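Shown below is the structure under consideration.
All protein chains of the complex are present and in place, except for one that has been dropped.
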Amino acid sequence: MSLLEFQNVFKIYGDLHALDDVSFTVDRGEWISIMGPSGSGKSTMMNMIGCMDKPTKGNILLDGVDVAKEPAKKLTDIRRDKIGLIFQQFHLVNYLTALENVMLAQYYHSIPDEQEAMEALERVGLAERAKHLPSQLSGGEQQRVCVARALINHPEIILADEPTGNLDDANEEIVVDLFRKLHEEGTTLIVVTHDPEVGDVAQRQIVLRNGKIARQTVNQNFTGHIRFTE
Amino acid sequence: MKRRKMLVRMITASLLRRRSRMLVALLAIAIGATILSGLVTIYVDVPQQMGAQFRNYGANMIFMPAEESFTDADMQESLSTISSKELVGATPYQYNTVRIHEQPILAAGTDMAAVQKTSPYWLVEGQYPAKTHEILVGKNVAESLELSVGESVTVSFTPEDKSKLDSTIDFQITGILNTGGSEEEYVYVSMEDMEELTALPAHLDIAEISVSAGSAQLQTYVDEINAGNTDISANLVKRVTASETTVLSKLQALVLLVTVIVLALTMICVATTMTAVVSERRSEIGLKKAIGASDSGIIAEFMGEGILLGGLGGILGSVVGFAFAQFVSVNVFGSYISFRLLLLPITIIVSIAVTSVACLLPIRSATSVDPALVLKGE
Partner (left out) sequence: MFFKMIRGTLLHQWKKMLMIALTIALGSSLATAMISVVMDVGDKVNQELKAYGANITVVPKQSSIVSNLYDVEDETPGSAYLKESELGNIKTIFWAFNIVDFAPFVTTTAALPDGTEIHVVGSWFNHHLDLPTGEQLDAGMSSLRSWWDIREGQWIDEQSDTGTDVVMIGAALADQEQISVGDQISFSGSASDAKLTVVGIYESGGDEDNQAYVPLHVAQSLADLSGSIGSIEVSALTTPDNELAKKAAKDPSSLTVAQYEVWYCTAYASSICYQIQEVITDSVASPVRQVADSEGAILDKTELLMLLIMFLSLVGSALGISNLVTASVMERSGEIGLMKAIGAYNRSVTALVLTEILIASIIGGVVGFFAGIGFAQIIGQSVFGSAISIRTVVIPIVGVLVTFVTLAGSIPAIRMLLGLQPAEVLHGR
């Protein structure tokens, strides 16, 4: 059974069909990128995968549960247990240190464990910056804290929204390298981006246009390494 | 246990690392708490302090003889009924008709120190008599007999027993009494001089008592005294007690109403500031929801902060408010007030309650917001 399945999903705002009869599946351990220009429906789709929005019509099966039919409060629980979120704007709590920001996710999920949170930061290479506040970290470092926070609760899916949108090439590479490591460990990755360099790294690209899936391509020579085009 | 530790850690981090904003919030709460504790302290103390001012009107109770006269011992016994804290002063009087320059004048023997307490409004040109054979002369007497301060005057007394000779004493005039009332037609000497002059057995005709108490309490005293001592008939001076009740109750109502209005407005002010401080954190609330916080979890966190801030502001405000009330008391009434311990928990609880309510509204509206919208941009 696939981990995530969209079945004829519609999202309609007035006359605007943000998502128009979208169907696709994601298998466990896959690395998918969702691409497309602004207004193509990327964000809407991302919100639905992240259980932050519901479709107007259609079903979304996440690990066998139809997310579209669950009440709002249940959605919070599902999101907390199954999904790790990474944002373009990083969104760290600005008065908590890197370590505390990671522990925050543990706190909402179950029990905060400083040891485990520290290990997560080590994995993203930020052990020595653990006691720093977000304002004392560079953009790349902040995004790595975000990654650590996303993976701390061992989610089924890591859902990243433009994870490199605010980063330079060097940091972009660091983040993609982190994704590759997660992928190698078997984590399911869904990366929403309009940056083809990041999108092309994934095993499969889903390209959206005007709310419909324009095409799906499978990356034949997948390496998990970013290739910069000059 | 560990979860609670993390909650505490988060709250303290929020308070300490967002210093400027938290100071703004704390300041707002402290101002509210200051006004609360300051005004309530003043309100509670006003009747007592103002009551003391009303003692300026003089005696509000008089002892009259039930029969012919009563003694100093009777007076002291009756006075023991009145709590010494409330007793402002008690002045005995003995009246006799004497002659000055061959004119019949009413002379009163009294206690000069006590008079100044029971009749603080007396205006004496010169000084109150302090030594023996000194006399205080009412203004009308002084004018009609053309007496002035520093002069010596001969006072004579004719005993009822006509066979005895008139007794005379030369008095030194130390002061002219100005009251605008009938006291201006009397002369006043010390009780000892009066006894020396008249050679009558020691007795009192009347005693004026000034008691700092409400009218109900005064009535209780009067009843107790009348029941306790058969020689004395105690009465309230209606003019003073009835009017005091009227005016004092108005003053108290005034301070109460002002307190209520000022407090209500201040609390709304505190609430709007707290609302502004919390509204700023909408995106933080959205983020926390996105990474899995439940609404109740977020409310708990913010309430924790609110309660801590409210408590801190309450303590701060209690101290500053008391200082203000003390300042008012010293400057307006010239007396110190004691710290009311009960007010401390009340102020803290009210501060916490107002802060919590003020935080709850914006948090509730923030938690109902879709996390996706908050995270996306604005």
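A and B are the chain letters, set down in written order, and residue numbers restart from 1 in every chain.
To be clear about the criterion, a residue touches a chain if its C-beta (ideal position, glycine included) is under 8 Å from a C-beta of that chain, and two chains touch if they have at least 3 such contacts.
Quick caveat, the model's predicted, so the values are computed rather than measured.
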item	value
Contact residue for the chain not shown (choose from B:Leu15, B:Ile42 or B:Ile232)	B:Ile42
Which of B:Arg21, B:His203 or B:Arg340 contacts the chain that the document leaves out	B:Arg21
Hidden partner chain, residues of chain B it touches	20-21, 24-25, 27-28, 31-32, 34-35, 38-39, 42, 46, 50, 53-54, 56-58, 97, 103-106, 119-123, 140-141, 143-144, 178-182, 185, 235-243, 246-247, 250-251, 253-255, 257-258, 261-262, 265-266, 268-270, 272-273, 275-277, 279-280, 283, 324, 327-328, 331-333
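The working rule: only the chains that are shown with their structure count from here on.
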item	value
Centre-of-Cα separation between chain B and chain A, whole angstrom	69
Chain A residues touching chain B - in the complex, by the definition given at the top	43, 47, 50, 52-53, 73, 76-77, 79-81, 85, 87, 89, 91, 93-97, 100, 103-109, 111-113, 133, 149, 153
Residue numbers on chain B that touch chain A, as the complex places them	2-3, 5-7, 9-10, 13-14, 17-18, 283-284, 287-295, 297, 370-372, 375-376
